[in-house]
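Shown next, in structure tokens, is the structure this report addresses.
Excluded from the complex is one protein chain; the other protein chains are retained at their positions.
And then subunit A:
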Amino acid sequence: MESQLFTECHYHRFSSGGRTNIYGLALFESSMESGLPVDSEFPSNVLKSFPQDISHKPRSQKKSKAIKHLFVSSFYGITCFVSAMGYWNTVELPLNQDIGEIVSMDVFSSDQSTLIFALSTTEDDGQHNFTLRIYSLDDASQMYIEEAIFRIAEQCQVIRIPFTPMQLFHTGININGESNTCLLLCGNDGGVHLYLRNKSTNKWEDESVRSYFPLLTSLSESSSNILSLDIREIGDLKIVAAGCQNGRLYVSIMKFDTSTGDFAPIDEPAFVVLFSPITSISVFSSSSSESYNVDKLALNRPVYLKECSQYDSVLCSNIMDVDWDGKNEILVGTYGRELLVYKQDVDDHNVLTFKLVWQRSFSHPIYQITNLDLNQDGIEELIVATQHGIHILQPNLEKAKTELLQVLKNLEGLKKELEELKEKSS
């Protein structure tokens, strides 16, 4: 039997019967730190109100670095997993009950705001009234993140939207040579709606998506419902991938143009027709590092991960290096409650293949998968969001230790060799 790649170290169940969905998870990267020490009840401690004792902890003098935190929305609230040194703190953000149910969420920061929560919600009145709510907190970089989370609920901009909202996504764009962060909201009207914060009024406003993402405009015109969207920058390329309800997958590759200081499409978007609605897109790169070589022909040569089909619809996917070999694995989560891990390989004809190396069942459908170093110990935790809660899984730490010691040994050996040579030569 294959040894366990991951073991569950904690399961956080949403309080009061909350549920999440496929658009309810966000990673937030910030220099804001946790301000609370490890709780005696860790990891089941949950902070539900503003922590009064937060200011007593002396601020760390260390140079602040970007730390990833995890945010998950359930029907009526947001659960935040605040990463800290060796532990994490769970914060349940109480949102006003009359905002209705949260459909999708994104959490990010921009040049103006340290922390932004964007939520699309549906009201309970049966009228199908949808709203986009944007909570933002400016100049909070000196705050502890727990404080910022409670502060942010105080200010909110509400935008009524005439369509059923789906995925919320933020991405960097370039406006007249200035970099900015925009919010994208997919809707059932076929369109992708772009929101930008007006620098003079400080309000978020609906803008045309055309000038920034031509692909997404053309999709709106063909009224394909975009179920899943991924935009990723790799080096000087920007990859825009959209998966639609009608089974069409569009991919556009944009290249950074040094003369305009912006990305521009390098050729016509490619598309391929699959047979079912596309629920999840991940941009896969075979190596875990930044080196890249985009394969434009990949769409013509699909590789089927056939075991997935045995577990009902695939709802989510994630790309990460689970075994520290520098090569990325593909993780797939299904409605049939199964998590599958595929490892890449090349066959005799030098064609990329994938092999199922590990799987684990969960008690409920899997809606989201992601990875981050939640306890800041250098090892990435695997996060699996199922219907009623969040599973935090750790990789086999003993295996990681063996792996790391090998790397250190190699490094040490090389250094020694170098020093010996130095001595000899002098």
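Quick notes
What we mean here is this: a contact is a pair of C-beta atoms (placed from the backbone, for glycine too) under 8 Å apart; a residue touches a chain by one contact, two chains touch by 3 or more; residues count from 1.
The rule is simple: contacts and distances are computed from a predicted model.
The chain not displayed here is annotated in its UniProt record as "22369_t:CDS:1", chosen from "22369_t:CDS:1", "Related to Altered inheritance of mitochondria protein 1", "EKC/KEOPS complex subunit BUD32" or "Cytidine deaminase-like protein". Considering the full assembly, A:M85 is the residue among A:I54, A:M85 or A:A298 that touches the omitted chain. Considering the whole complex, the residue from A:E123, A:E207, A:E233 or A:D377 that touches the absent chain is A:D377. Residues 1-2, 4, 7-13, 38, 41-44, 62-63, 65, 85-87, 287-291, 307, 310, 321, 324-326, 336-337, 356, 359-363, 373, 375-380, 386, 389, 391, 394, 397-398, 400-401, 403-405, 407-408, 410-412, 414-415, 417-418, 421-422, 424-426 of subunit A touch the missing chain (whole complex, contact as defined above).
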